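Below: one structure, written as structure tokens.
Incomplete set of chains, arranged as in the complex.
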Amino acid sequence: MIIYPFTAIVGQEKMKKALILNAINPKIGGVLIRGEKGTAKSTTVRALADLLPEIEVTDCPFNCSPDELCDICKEKKEKGELKIIKKKMKVVNLPIGATEDRVVGTLDIEKAIKEGIKALEPGILAEANRNILYIDEVNLLDDHIVDILLDVAASGWNIVEREGIKVKHPSRFILVGTMNPEEGELRPQILDRFGLMVDVEGINNVKDRVEIIKRVEEFQKNPEEFYKKFEEKQKELREKIIKARELLEKVKISDELLELISGVCIELGIHSHRADITVVRTAKALAAYNGREEVILEDVKEAMELALPHRLRRKPFEQPKLDKEKLEDTINKLKKK
Amino acid sequence: MIIYPFTAIVGQEKMKKALILNAINPKIGGVLIRGEKGTAKSTTVRALADLLPEIEVTDCPFNCSPDELCDICKEKKEKGELKIIKKKMKVVNLPIGATEDRVVGTLDIEKAIKEGIKALEPGILAEANRNILYIDEVNLLDDHIVDILLDVAASGWNIVEREGIKVKHPSRFILVGTMNPEEGELRPQILDRFGLMVDVEGINNVKDRVEIIKRVEEFQKNPEEFYKKFEEKQKELREKIIKARELLEKVKISDELLELISGVCIELGIHSHRADITVVRTAKALAAYNGREEVILEDVKEAMELALPHRLRRKPFEQPKLDKEKLEDTINKLKKK
């Protein structure tokens, strides 16, 4: 099955950028995409998974990275039986009605006493390891499930504990949630746990829209041919991301910019320290994406637009928005100090 | 059992046209029929199924097309055991209280590990493959079930996944939903997923109503005889649809018209790209139905009346309506540009 190419998606630059930055550094903490249906959100996420380079995984039910093995893999390794294969990343859907058992897996207690992790019937969090976990309409999800997800997203481990028996496996994923703001906002606690947030808006530009129709109809008629036209662009972007990942470790940020970041957060009344930290990580990923080893002011500004709006205090039913002009003013005010 | 003939249905031209267009190109995405009870909605849908040409299917539980085989069929084919038969299309009802298991089927996990798709007790989505899936009072359906249906309708595949085991079978159907607007509207997300929408109104014309009574009473008394009177008309319409299906592939649309379509959508504040794409597909089906290889402005206008009203932004409790005059004005305004 041929996937619509990421680089063939018209417009929606901010959403695409946020996804790419998370692909560069998953520690940014995922993206919450807000917007109406029919604005290509799920198409874009599927296209990203298809775009990203293959990953090396072991042949265990938890999709382990060769760098971080579960107990099953460790056992195999000792016996010299561990196999490493290459796989495309995939988008794992979390359905709205999913139960806790479905998400974390089911543990057979009696078996667990003897066999540990092998007693775990893997759940969605196992499947999501090293992949993209996609939650459509995250605002309709059960609070309890959201809590579990965000805890796993933060720690990178799915820990299943029943009657005192505890097994765990790695569960590192790029978390992407979507929501339609017309159907109710998320609680501030949960908003804060998403690294970035983007508002997807409709395209009010005839040329782009006609381009979209043409591409969709063309892709519909002959996917293979359509894909070929974008093959080069896809490769370029893929390699740019690979390079950025390598560069990331070396990227530096000046104390001056750090002070600016904290200053803006305080000025905007944001208490969560996750705000500051996410801005820093996002800015570093931006620098790396642009091939630089030094974060510059523009990286910080762009990072703030992605990392701060959903962390602003709001009145009930008010939408999480950050006025760009206000942001500029705040930055300028602080720089003058 | 003799079905009331499609061509004997008095009036309701818009509803009949919308159904025919979906029969020509199921990718249009179904029809939502809004209107009061007693206005022949289910009669018309049943009549359409009866009218349409027979389909070729394999003898598997999923009603496979010879062009798209499930794993059971593939196995049979390899063994040279695959049988192709001809069948009438049927209308598959989705009852309001249907559970997820009933809709997607039930998977016997242990069996699934060994036998794959054979372990699936087929559900309504299996039965609906290549048929018409009819949901009466879709606004009373559980949201979760609606989501499943629309996802399957979009992808054409029913994917059942339990505890990491995944089986799938094709599920391509013409989706027809009905609703009584007095009993609550659908959420915008769901409205957007229906290709077309028609409002069925009462017939306020004595001649037509008397004709309806006479035909119903006549059909009631002697169905066979009544059917014979319409046999010729039925054949004509059936062949017109078959020809349109063949012609469809060749139908073209000019850039000018594409720009007009996107322009109108923007002007009307419609963000979903599904709007533009559905208008294009519907206009092409109309051209094909009329025997043309070129979409003309009139096709576009007619398509817009079917594809746009339910995608307009509305205030809560406002009804999805598109003022025809406003549509004309918008089109004229854009054409002058």
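Think of it as A and B in the order they're written, each chain with its own count starting at 1.
Going forward, contacts are C-beta pairs under 8 Å (C-beta built on N, C-alpha and C of every residue); 3 or more make two chains touch, one makes a residue touch a chain.
Just so you know, these numbers come straight off a predicted model, no measurement behind them.
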**Fill in**
A student told that 2 identical chains are shown should find the copy number of the whole complex to be 6
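The rule is simple: only the chains that are shown with their structure count from here on.
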**Asked** Given the complex with chain B, which residues does chain A contribute to the contact?
**Response** 36-40, 61, 96-97, 106, 121-123, 126-127, 137, 140, 180, 182-183, 201-207, 209-210, 212-214, 216-217, 220
**Request:** Spell out the part of chain B that touches chain A in their complex, as residue ranges.
**Result:** 27, 100, 143-144, 147, 163-164, 187-189, 192-193, 255, 258-259, 261-263, 265-266, 269-277, 280, 311
